[in-house]
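Working notes, structure below.
Just one protein chain is left out here, and the rest sit where they should.
Order of writing sets the labels: A, B and C. Residues in every chain begin at 1.
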Amino acid sequence: MKLFDADAIGETILRRLAGRTSRRGILSRAGLALVAAPVFPLLPVSRAQASKPDRSAEAKTAFARNAQSKDDTKCDYWRYCAIDGALCTCCGGGIHSCPPGAEPSPVSWVGTCINPDDGKAYLIAYRDCCGKPACGQCGCDNTDRETQLYTPQLNNDVIWCFGTSSMEYHCSTAVLVGAAG
Amino acid sequence: MKLFDADAIGETILRRLAGRTSRRGILSRAGLALVAAPVFPLLPVSRAQASKPDRSAEAKTAFARNAQSKDDTKCDYWRYCAIDGALCTCCGGGIHSCPPGAEPSPVSWVGTCINPDDGKAYLIAYRDCCGKPACGQCGCDNTDRETQLYTPQLNNDVIWCFGTSSMEYHCSTAVLVGAAG
Amino acid sequence: MMTMLRATAASVIAATALLAGATAAPAQSAPELQPETSDTMRADPPNPNWFYVEGGWDSPGTSIFDGLTGKMKGLVDTARLTDFAIDPAGRYYYVAESLWSRRDRGTRQDMVTVYDTRDMKRQAEITIPGRILIGARKNNFVISDDGRWAFVYNLDPASSVNIVDLAARKFRSNVELPGCASMMPNPGIGFSALCSDGSLATVDVTGKKPAITRTAPFFQATDDPIFDNYAYDLAKKQAVFLTYTGLIYTAAIAAQPVVAQPFSIQAAAGLRPGDTKPLDVNWMPGGRQPMALHRPSGHMFVLMHMGEMWTHKESGTEIWDVDLAAKKVVRRLPLKEPMNNIAVTQTAAPLLFVDGEGRKGWIIDPATGEKKHEIENAGGGVITVVDPS
Partner (left out) sequence: MMTMLRATAASVIAATALLAGATAAPAQSAPELQPETSDTMRADPPNPNWFYVEGGWDSPGTSIFDGLTGKMKGLVDTARLTDFAIDPAGRYYYVAESLWSRRDRGTRQDMVTVYDTRDMKRQAEITIPGRILIGARKNNFVISDDGRWAFVYNLDPASSVNIVDLAARKFRSNVELPGCASMMPNPGIGFSALCSDGSLATVDVTGKKPAITRTAPFFQATDDPIFDNYAYDLAKKQAVFLTYTGLIYTAAIAAQPVVAQPFSIQAAAGLRPGDTKPLDVNWMPGGRQPMALHRPSGHMFVLMHMGEMWTHKESGTEIWDVDLAAKKVVRRLPLKEPMNNIAVTQTAAPLLFVDGEGRKGWIIDPATGEKKHEIENAGGGVITVVDPS
């Protein structure tokens, strides 16, 4: 199999594979000389699972302490803890849906956000919708555990429109991948 | 000769020719079926010369009444009576000079502006400088006798970067062509 | 991508089961949220309550806003200096655009690009020999009443019109149109346009060769110009023109158009008519798209400001509601911020949309003057509506 093949792989499949195959194995087969962190949106899951979850107020970032779960067209919606860009929910799309004519990126950066309703942490894939000019509505830039380029899967500035027919950035979705710890 | 050939014609030459050849003649030779106003920056000259000049305050537009002749980086500089765009004087260029690397358009729209120092009206050619992204400095939109698209030589919205190697608009100059009446 | 993501629904369920195992001890009783897959929305057909708002110079894209809710419904890819039109049958969005092979350099490519209105995907790129580069104009790209032909204005810098067969998706011919611009469809004939000698030209494209005829001059093209962004009523075959000083002309559009005597918008409001003289401050029309015609009722909405002649680009501080048949301004709506563009839906209960330099969009009920919705960063460009007439 090919890695990051938009026609064959989604993150959900990658997560399944992760339970069966070592990440190193997958990446070597893809021809990448993996030395340190893979360019791969799985790292936060393993990190979160490895660490002891602490959901007390003292352990929550400012964003998590103030997040809400009612209105996904607002920057403080809980899933947007590490989003950067226009919210697709304000652009004619939905929380995991691109607006008409835009194409979701098959790869993405991720965030680990706490849902205020159940106090649990979830892995959120921020998939860019691509192929149209910037939507211009509801620009948000939240930066919980957002890092720099050497850990690109945790960086929210990269244009993630790989494997789409156009790399023009339109807006960003916040797709729930699963529980994170 | 070819009309609007950037390599062979400037407005100064066109003005000379206008003294010897009928405009209709030039345009027919260029293959244009001239019916009404030519697409040609000479009309205002003849109009201004035909009308009786009246430079009293009562005959001046609000722009002309308040124009100054000292600072060509300001929107109220007298030559800018019908300019639209970024002033090249603020972009590393000059009143009749494009900033480095930009190319002056060989054709232009025109304005008839009154110089407060001598009270005379002059024909100003607003030549776009082309081939670079918008300069962004000193945006001005003055509209003395600025008209609509059916008289394009008096319209300041058209991108006049014809015959340049790129049609990207950078900034606008205000070139003095001559006295207008 | 869409298809793939839908196909993985089964995998998602498997993955979910796996995840549930990995997080066996939930801290609270709330059911854990379930994984989702990415997809793409499908659009509704063009709706008479929608506004299509061009972003402007710095913001490519025409945003679609629902006038009833104020919500964005989608976006059409209209780069800087493109023109946008809607297929009268609602099947396609058309974009007349100029691209270069290397962004702002390389080979120029002019085309009419066709988008399906439902999946909003690009269906075709119809090559044309050129088009004008200018912003904020509504009448440089017009579609014939039957949706068959597109007329694309060109200035290179000679003036002409490129005619595109939208059914065959092919460029058909170029018609020289010296001294004229700002077109409207002329049903069964071709198109008409305003000219610099103050006449209205009509181009009959039904014959072997295009035939151009002209009305007698009726307006002062350089002394009191008609705004390019005038309105055309397809049902009544009538154009409504507005001049810088505030004269309103109606013209019956046919093989030989007939232009009626104008009236003054200021006089229609009980004021002295607008004048070209300097120092004469009056209420004047202005903006980029200064007027909007509600065709079913014959009411025209005009952005008005206080100023002298040659302030025709100034944003409006009031909207004047003109009953064209009665030649009366029946209502004046003050605006809290000056606005540059205005449009009105062609519905029984019309809604106004105005935008301006601050890029705010306001949806206003013209019957009450109430601002129904305010949209931040809606766009600063011209506005298009669906015209069901």
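Miscellaneous remarks
The working rule: contacts are C-beta pairs under 8 Å (C-beta built on N, C-alpha and C of every residue); 3 or more make two chains touch, one makes a residue touch a chain.
The structure displayed is predicted, hence computed values, not measured ones.
The missing chain, though absent from the view, touches A, B, C when the full complex is examined.
As for the chain not pictured, it touches subunit B at residues 6-8, 10, 12-13, 15-16, 19, 49, 53, 55, 90-104, 106, 115, 117-120, 122, 127, 129, 131-137, 163-164, 168, 170, 173, 175-179, 181. Although one chain is not drawn, its touching partners on subunit C can still be listed: residues 58-59, 77, 79, 97, 99-105, 109, 122, 125.
Annotation for subunit A: contacts to the undisplayed chain at residues 4, 30, 32-39, 47, 57-63, 65, 107, 131, 133-134, 141, 143-152, 154, 157-162, 165-168.
We adopt the following convention: only the chains that are shown with their structure count from here on.
Taking the CA centroid of subunit C as reference, the farthest chain centroid is that of A.
Rounded to a whole number, the gap between the C-alpha centres of subunit A and subunit C is 37 angstrom. Separation between the centroids of subunit B and subunit C, computed from CA atoms only, is 29 Å. Residue positions of subunit C with contacts to 2 or more other chains are absent. Chain contacts: subunit B has no residue touching two or more partner chains.
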